[in-house]
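Here the complex is missing one protein chain, while the rest keep their positions.
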Amino acid sequence: MNRNYIFLATLMILLAAGLLILPERHNYQQIKPEDLMWDIVQTQRYVTTDQVAQMIIEGDPTLELIDVRSAKEFESFSLTNTINIPLDSLMSPNYSDYLGIEDINVVFYSNDDIKADQAWVIAKRMGYNSLYVMDGGLNCWIKTIIKPIEPPETASLSEHDLYQFRKGASVYFTGAKIAAPDENNKASVKIVRRKKGAAVAGGC
Amino acid sequence: MGPLIPQGIITGQWDFVIALLIGAAFGFILEASGFSSSRNIVGVFYGYNFVVLRVFFTAMIVAMVGLLFFSYFGWIDLNLVFVLPTYVNAMLLGGFIMGLGFVIGGFCPGTSYTAVAIGKIDGMVFTVGTFIGVLIFSEAFPLFENFYTANNLGGITIGEMFSVTNEVVAFIFVLMAIVAFYVTWLIEKKVRKNMTEYKFE
Partner (left out) sequence: MNANSNMKNQPKYINPYFGGILLGILLLATFYLAGRGLSATGAVKLSVVTIMDKIAPVHTENNTFYSRFIPEDGSSPMFNWLVFAAIGTLFGGMLSGAIFGRLKKLRIEHSPKISARTRLIAAGIGGILFGIGSQFGRGCSSGAALSGTASLSLGGLIVMALMFGIGYVFAYFFRKLWI
């Protein structure tokens, strides 16, 4: 038999065997460092707790809240209809279905906004878009939505409006405590046109 | 990175130019390998000429291993590569009919084009036959519409079916192909000993 054929056959087997023994490697789509730096210094990624509260109350279908705290913390308290993806498993393929859904805005939150910011950078580097961070995290949430402070009587009308909204939201989230969302509902997403013009703003 | 056209990296009418060039390369390789002759092709079924098996399996393992390496180095996103959806029932019937057509007609559609290109009338008749076949199929389609889409497994890969990784599948294919090359070489030698005259055109 021709020696060249033996050589070619061996080469082909070695190449195929090479595929088997190669260490696992992930090829994430990453954004360029300059673009990432630019995005990091921007503040558009922050949404206020008021905006989040309004979206939850209105049942905004484009909102996807992701709790990046540990599962234990998530068990003890979380916002409604939240998906728990602990920060260290954000890159796990189990959760990749939750990111990068068309027309869905992902809002990360943690106790403060540091962990959520980290999650934002990681997800951004993985190439996802429409990512936001809840400004101030759950601490701010408690301070503004759950236990809002009444503004002094001399405060402007808009501040009183905001207080009224927060008061209402507080009742919504605490008094009329809805039943815990069941597991299956968490990931289900309905696409409906997003309502424009949120009237609320301000926060921590 | 790749694939380029589905990601819009190559756009406009350029993809048709590329299609033309790829088609031309395809035709050239088929003709140069001897696929414009039906007696050459059908030799695979009678043991006197295994050129089809050689070209086919070599191309398959090269492309398969290459694709996995491209994916490994991140040059191509396998999720964007079209994986032929699997309709078990229709594909079993289709494979059956095509196998019959193969051994009767001696061509497959791609090779019949190259036979047409070098002036073979049998290739032309075969090509016209494929048109008639598609016409018959389309006209009769309402009769077996349900069968056509029955048992749809979607874009399932061989690895997913047998729950092994793609790399293992490719390795097994390479080994099988090389064993097949060796065995068919032995068979061909034996069969050809008894054939003194075999004229190609």
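Every chain is named by a letter (A and B) in the order it is written, and numbering of its residues begins at 1.
The criterion applied here is as follows: contacts are C-beta pairs under 8 Å (C-beta built on N, C-alpha and C of every residue); 3 or more make two chains touch, one makes a residue touch a chain.
Since the structure is predicted, the reported quantities are computational estimates derived from the model, not experimental observations.
As a working rule, only the chains that are shown with their structure count from here on.
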List of subunit B residues in touch with subunit A within their complex: 61-62, 65, 68-69, 71-74, 77, 167-168, 170-171, 173-175, 178, 181, 185
Residue numbers on subunit A that touch subunit B, as the complex places them: 1, 5, 9, 12-13, 15-17, 19-20, 22, 25, 27
